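Before we start, here is the structure in question, set down as structure tokens.
Here the complex is missing one protein chain, while the rest keep their positions.
Up next, chain A:
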Amino acid sequence: MLLIPCPWCGPRDEREFRYGGQAHIAYPADPSALGDEAWADYLFMRDNPAGRHAERWFHGSGCRAWCDVERDTVDYTVTGSCTTGAHPAGGPDTGPCTSPYCVRRAVPSTGGTR
């Protein structure tokens, strides 16, 4: 089992994570504008390098945050990890969140690793 450096929790056992495939495959801004081939490319085609690979991991049995991990697929060396997609401070200017459930005010800005 790998030892995966969760940017929030530190190094944790692979058993606490779920694999999320290749990182940096963004959901297309306008899927309907894509042809069949381009859409199939988004859905199904992934890199399969022998070497460094940026991939997503979900710390489901831990902090439940997704993170990006760079791992060598040959010797499994993990060269780094970073947070992905937690709430950026601010967000788009659509007004303050008034939901009584919102805990956002308690969440520090992202980007920090500890």
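In this text, a contact is a pair of C-beta atoms (placed from the backbone, for glycine too) under 8 Å apart; a residue touches a chain by one contact, two chains touch by 3 or more; residues count from 1.
Throughout what follows, contacts and distances are computed from a predicted model.
Can you match the unshown chain of the complex to its UniProt protein name from these: "FAD-dependent oxidoreductase", "Urea ABC transporter permease subunit UrtC", "Dihydroxyacetone kinase subunit L" or "L-lactate dehydrogenase complex protein LldE"?
Going by UniProt, the chain not displayed is called "FAD-dependent oxidoreductase".
If you put the missing chain back, which residues of chain A would it touch?
Touch set of chain A with respect to the missing chain: 1-3, 13-14, 18, 20, 26-27, 30-32, 34, 36, 39-40, 42-43, 56, 58, 60, 64-66, 75-76, 78, 84-88, 91-92, 94-104.
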